[in-house]
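Apart from one protein chain that is not included, each protein chain of the complex appears where it belongs.
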Amino acid sequence: MDILIDSLLAILTIYLAFRCMLAPKLSKAVFVFFAFGLMLALAWIRLGAVDVAIAEAAIASGFMGVLMLDSLRDFSLIFSKNQERLEETASKIPIKKDSYHWTTALALGLGLILFLLISIQAIWEVPQGGGLTAIAEANLPMSGVEHPVTAVLLNYRAYDTWLEIGVILMGLLAIFAAGGLKQYRKPGLAPAQDPLLRKTILIFTPVLFLFGAFLLYFGKMGPGGAFQAAVLWGAIGILLHLGGWTVFTVIPRRMRQILVTIGLGFFMILGFTQMATGGAFFEYPPAYAGFLILVVETLAAISIAAALTAIFAFLTK
Amino acid sequence: MMIKEIFIVILLVAGCFFFLAGTLGLLRFPDLFSRLHALTNADNLGLGFIAAGIALYIASPWATVKIFFIWILTLLSSATSSYLIARFQREQEKSKNGEEE
Amino acid sequence: MLTLKHFLSGSVYDNIALRLVVASFLVKNVFSMDAFFIIVIIFLLLNIGLGLIRLWRGPSIADRLLTTQLFGTAGMAILMVMAGYLNDLTLLNVVITFNVLSIILVICLVQVWKKKKGEAP
Amino acid sequence: MKIGTYEIYSLTSAILFAIGLGGVFLAKHFLRKIIATIIMGAGVFLCFVSFAKRDALTFADPIPHALVITGIVVAVTAAAFALSLARRIHKLTGEDTFGNEK
């Protein structure tokens, strides 16, 4: 019976991805993409990856959704050449349809189908590798946490996670580089006039914070952890920015810098300290492993949240 | 046991019914405001029924609290969001920029 | 037609008892909660599929956003039923994640898309 | 031939990857190209996690889950960067495709 759910979900996912690429209008594509994100989150659940599902849910309906909606607005406007000034709301102007000469389309389509068939055959024949479940489980008591995914992320493969926290910081810098730093100082969105809107934002702020903190702490023993919490906390910043409280531009520069770098920096300094005392990079002393992982996760979540807020605040200018 | 299961079944079926009603409303009603009305009401009710059914099925106090929390939050957010969408649409229609594309 | 005689002879009780036995047999062996959950999940998924029509037709951006709200709610319902079906309480955390973030798209639409003509982007 | 959860999702992953790949090359609008890269990434991650499901013992293999979370973060950062570039180009020149240069 399970197979019914799975196949329906798979068909919906594929259909949505396909429609997303073929939608004649950009706005359709974007909204179909949101639905695709939801289906994907359900697929993660079906595959038993609750951590990934939380991350996907947070990203698809949180961060990426907002960025996409915002960009959609941007792309349906027309800017005069070489001027950063809005000319008119171009909702009447159709977005160019993607059209190709039929020979090109046919050749590319055939190539893709060939690639697809080969890849399906390859995937079909993947031998049973066994994975690393057994080793991961055996070392779990020494890792300081009870949830294997958190153990992998923050202990066994902490190096990857460290680089990943770095990647978010680099992404922020990259977005600054693309946009020009000067823009950053412009005023943000107009403050929300609607009292209900303001109230809603203010109600949701503590809810998001508390649930993020819960996920962060719960990551020790179950699905959750730094990244999921970070997206929720980042959503606070995004919400506040949407409501006109430009938190990230208001706080002093030094504070901003500390917020954005503290996750990466603390993780790194912890690693260096361990090396100085004779351990390996990212090796935790077993007695404090659980505590240190929690601290690292908290600081990483703060940094990522700040970076996501900054990305959003910067992009909506 | 059986009585409980019957209750769960009834609650879930009711939830499904309301979801279907909401979706049909979304599809069949002529303009955004009536769609908004149909969808938000029916969906919240449907989610409430399903939540109640599942809470009954799981029967753990912590989960019940969570599910209740989910439902309250949904009520809050969907009420707000339907209000916001409606107001947004009205403003858009007022300024004649409403028709997209 | 039921008469007093039937009640006195007790045959009707037999009959009801028999019915109860049959019903409980059916519930226990043919009807299972898992199968029911799967049917509910599939129903809700099809519901989402129906909603896609509105997503496709539009016509305004608000309609599309409304449809994604429906998807969000139906997705939450599916996740809850799955939590019952898989007996995994951690799925409720996924539901809450969807829940607390569902409002953000609406607020984004309302705040970002309302920028008026001539306003600095 | 047994068809189970793993088989269905691993096939889905291959199809998603192909759709995304086609989309990046064939779609013209920047935003759609970026969405296509995300779909491609979704295919890859689905592939990873479906292997975790297949090789599950008492619990599913945690390594792919962790890798996928890392991968999603990296992919989203790259996508956000691409979005910012695309929007900046649109703002500066009004263009939303690469045009005929390619």
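Residue numbering begins at 1 within each chain, and the chains themselves are lettered A, B, C and D in the order written.
Here is the rule we go by: contacts are C-beta pairs under 8 Å (C-beta built on N, C-alpha and C of every residue); 3 or more make two chains touch, one makes a residue touch a chain.
One rule holds for everything that comes next: contacts and distances are computed from a predicted model.
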Message = As a check of understanding, state which of "Multiple resistance and pH homeostasis protein D", "Dihydroxyacetone kinase subunit L", "Autoinducer 2 import system permease protein LsrD" or "NADH-quinone oxidoreductase subunit L" is the UniProt name of the chain not shown.
response = "Multiple resistance and pH homeostasis protein D"
Ask   = For the unseen chain, which displayed partners does it touch in the full complex?
value = A, D
Request  = Have a look at A:L264, A:L294 or A:A310 and name the one touching the chain we're not showing.
outcome  = A:L264
Given A:L22, A:L112, A:L163 or A:V295, the one touching the chain that is not displayed = A:L163
Query = Per the definition of touch given earlier, which of A:T13, A:S27, A:S76 or A:N155 contacts the omitted chain?
reply = A:N155
Request  = Mind listing the chain A residues that contact the chain we can't see here?
outcome  = 118-119, 121-123, 125-127, 129-132, 135-136, 139, 155-160, 163-164, 166-167, 169-171, 173-174, 176-178, 180-182, 254, 257, 260-261, 264-265, 268, 271-272, 275, 279-284
Key: Residues in chain D touching the chain absent from view   = 17, 20-21, 24, 30, 33-34, 37, 40-41, 43-44, 47-48, 51, 54-55, 63-64, 67, 70-71, 74-75, 77-79, 81-82, 85-86, 88-89, 92-93, 95, 98, 102
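Quick note on the criterion: only the chains that are shown with their structure count from here on.
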Request  = Let me have the rounded angstrom distance from the C-alpha centre of chain A over to the C-alpha centre of chain B, please.
outcome  = 27
Ask   = Which integer distance in Å separates the CA centroid of chain A from that of chain D?
value = 13
Ask   = When you check chain D against every other chain, which residues touch at least two of them?
value = 91
Ask   = Out of chain A, which residues touch more than one other chain, so two or more?
value = 2, 27, 46, 74, 79, 84, 89, 95, 197, 200, 204, 207
Request  = Could you run through all the chain pairs that touch each other?
outcome  = A-B, A-C, A-D, B-C
Note = Note: in the complex, chain D contacts chain A through residues 3-5, 7-23, 25-32, 35-36, 38-39, 42, 45-47, 49-70, 72-74, 76-81, 83-88, 90-94, 96-97
Note = Per the touch rule, the chain A residues reaching chain C in their complex are 1-2, 4-5, 8-9, 12, 16, 19, 27-28, 31-32, 34-35, 38, 41-42, 45-46, 50, 53-54, 57-58, 61-62, 65-66, 69-70, 73-74, 77, 79, 84-86, 88-89, 186, 189-190, 192, 197, 200-201, 204, 207-208, 211, 215, 218, 222-224, 228, 232, 235, 238-239, 242-244, 316-317
Request  = Name, in rising order, each residue of chain C that touches chain A in their complex.
outcome  = 34-35, 38, 41-42, 45-46, 48-49, 52, 55-56, 58, 61, 64-65, 67-68, 71-72, 75, 78-79, 82, 86, 88, 90-91, 93-94, 96-98, 100-105, 107-113, 115, 117-121
